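A protein chain is absent from this complex, but the other protein chains hold their places.
Chain naming follows the written order as A, B and C, and within any one chain the residues start at number 1.
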């Protein structure tokens, strides 16, 4: 629209009052975001992770993280408008000192054995494929008791916390906060569809009290499920990780999933307002996201930005881990999905 | 109170109008019920179960149940004012034909291998110590594919359904309703703190979609928990079975528990408005309920009526299964508990 | 079934062990209850209420209640298997001393002005048509500051509390417990679809914090609703009273309703597993319940037992207040409804 000189003058005047005219604003209420589809080849990243162990000393181990930045969001440190993704490597004998922060965090173990995450006084040993939880504002530290490097993916809701201005962080006075429970305690209490009789829950906005969802169990559940039912035409066989005390998502902001695409799967495309980050656990396949096509293999990471049509092809059986901002979007009423015709 | 002849006459008159004077009613609003503490020795019951298999033919197998009636509720068929308990025995090759009813039912397997419960198209094999679910108004049948008799305890909320006049029952046109899922499907989908992505829940009043809670897992969880924490002074180490989609109880009316009393446990007494039925899984001990003392051993069943002080002694480690009307009482705001001084 | 002498002997033997054979039990799992449809004419009851004021002194005012007993539940004091209904009359200057009990109670004001209910330190003045709340285990007393007698209907969930053995009652050390809030405080805080910013709710099993739902507002809402939509074929225009903090029912056990039948309404029949007690507020009409037909006029009270088909005819506009055990049945998964063909 052309608004003529009177309007231009008007706009100038009101600008001094921190006002801006809606009518000059080109209406742009369309779904999608500035982020673009992208895939990171683990084969390419791994050598840099290894080099980082030489460049970044043991003392800095906590910050030895490569952040996967969306090509169109460079400078933000974010993989999508609402999610953060990093790759962290920790060497035998190292610890990442104890701290806590208001963003919630997940760890998805990529390779290596012997590392642990300690959360609020309980240590959890981690193996490849495990999904490990650090609820927001809980003390946590990491360490590697094994004999080789351990790599995991960090997934955080930092951009959401940042939008609200609700970013808090605190360092623990000690490098490793004191352990008050035996290893495996949370899994015993919360991982068997049983709850302690005195469990009170943690209300709206709370995270799962189960600190680890071991891959062995998740994989077995997927495989049994695959024997019993036909795959969904869009997502194959797909389970979401649950908060045992509510049946909701493990984080108030982030949903977390594991899915299996059976051999020969040629999926239908679908869109969602979710931002989704995938980490390939097993198998090789191809994903189409909007106009992009990517071949993937184990440990590759890719991001599906909101409202980009996404579809999968799996010549052989694949297992894919993913996390998204679906928990937040469901809670806030924004989630929308659409299968393509 | 003495109310004199005028009031007596008044009462007579209004009685014809189906009215009754509150002032004649002796105020009796005290906690507790007509039921009394009682224990049934499995050693005593078992021979009768065996004889019942001779007396009651295969065709009547569905109704080959001995009902444990509270000594002060004879004629009601109930073990407490709010709960039903039965012992059912099924021989190799028998089936209990398919039907459904509005009371919800649990099975707790006492002895024998090879029996199954089929619920809504899915068959679940049962082993001793397993807790098996029949949600209200679901088609179900039982059978024994093994080589020996199988005994289980039935727990139902029949008295609660009866109070409301909400008793429905229907027989399936076929003895065994058709199977539409593979064995173990519910356990894969709902038993691993994961949920199918398309799971919608079943709202208030719904029951757990998980059809079996295997003893092996429950026992392991209890034992790990026992390593990590001190026992509760009243109940030792105690877990409640959870609805994986809500974190609530498996039934809208009934809570279900497994607890471990460590060797040497001398519990404190506590009261609750719950009616609780216990089934001893492992170990020998003693329970005091009100003025009663009972020694118990595996498979014994006992009932704790509301507001009777109850305490446990366990010279050696014991494992106790139990179910109660706590789910209903919590939902309706009636639950009250009090540890004794 | 005839079970022969061997089974008879078996039954005798196990009876000594407090066991009873299911196979002897005639299967009777059918909906409905022992209660029958009944209507109490207020014109008939009122003279007895007045006489009761002479017979029962001021000191006994608290217990000056005529209980409406179901004709087939005589001796129970209950109008249905799950509900209690009484009519209470209080004279000017009288008080019903302060006490609390675990059953929840509603008051529905039938006639007279100037009486109040005080609950937990707040006094609520009551007028005909008002629905007044006494949540379970709250201190409450009543008084009449007016110049004539005041009559209200008491509705309680006593039979449900009794089933669970969860009956508690306590007298306050003082006749009237101390007032700590101004009159009308709860209505200001909770009666305008607004909530105090520090309101925390009262969890599952909690009752409404709104102590009075004035008839003037309820009536106006019904009338406006009637202008905007066609009546429901079964119940006309019907609203349920809501817990402002949850949108649920005002009591964990009892749902409460007001409905308007437009002039000329000839309703369809429907069944429900609810027990419902009606109190006629305005208008004359007819109700069919099962095989019974009753003409009703203002202040008449009638009961619809579970699963009895019920239908209404209203030659002129009628307004009906009612309460039922629907809240409990929804929470426990027992509610079932069926419109007749």
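In this text, contacts are C-beta pairs under 8 Å (C-beta built on N, C-alpha and C of every residue); 3 or more make two chains touch, one makes a residue touch a chain.
Note that the structure is predicted; figures quoted are calculated from it, not measured.
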{"item": "Contact list for the unshown chain, restricted to visible chains", "value": "A, C"}
{"item": "Contact residue for the chain not shown (choose from C:244, C:267, C:285 or C:333)", "value": "C:244"}
{"item": "Per the touch definition above, residue among A:113, A:232 or A:330 touching the missing chain", "value": "A:330"}
{"item": "Contacts of chain A with the absent chain, listed as residue ranges", "value": "6-7, 10, 13-14, 17-23, 25, 27-33, 35, 38, 40, 44-45, 48, 51-52, 55-56, 60, 63-71, 74, 77, 81-82, 86, 101-102, 104, 136, 157, 159-161, 163-169, 204-207, 252-253, 273, 275, 305-307, 325, 328-336"}
{"item": "Residue ranges of chain C at the interface with the undisplayed chain", "value": "181-182, 184-185, 187-198, 201, 210, 213, 217-218, 220-222, 224-225, 227-229, 232, 235, 238-247, 257-258"}
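Just so we're on the same page, only the chains that are shown with their structure count from here on.
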{"item": "Distance-maximising chain from chain C - centres being C-alpha averages", "value": "A"}
{"item": "Distance from the mean Cα position of chain C to that of chain B, given in whole angstrom", "value": "31"}
{"item": "Whole-Å gap separating chain A and chain B, where each centre is the average of the chain's CA atoms", "value": "42"}
{"item": "Residues within chain A bordering two or more other chains", "value": "none"}
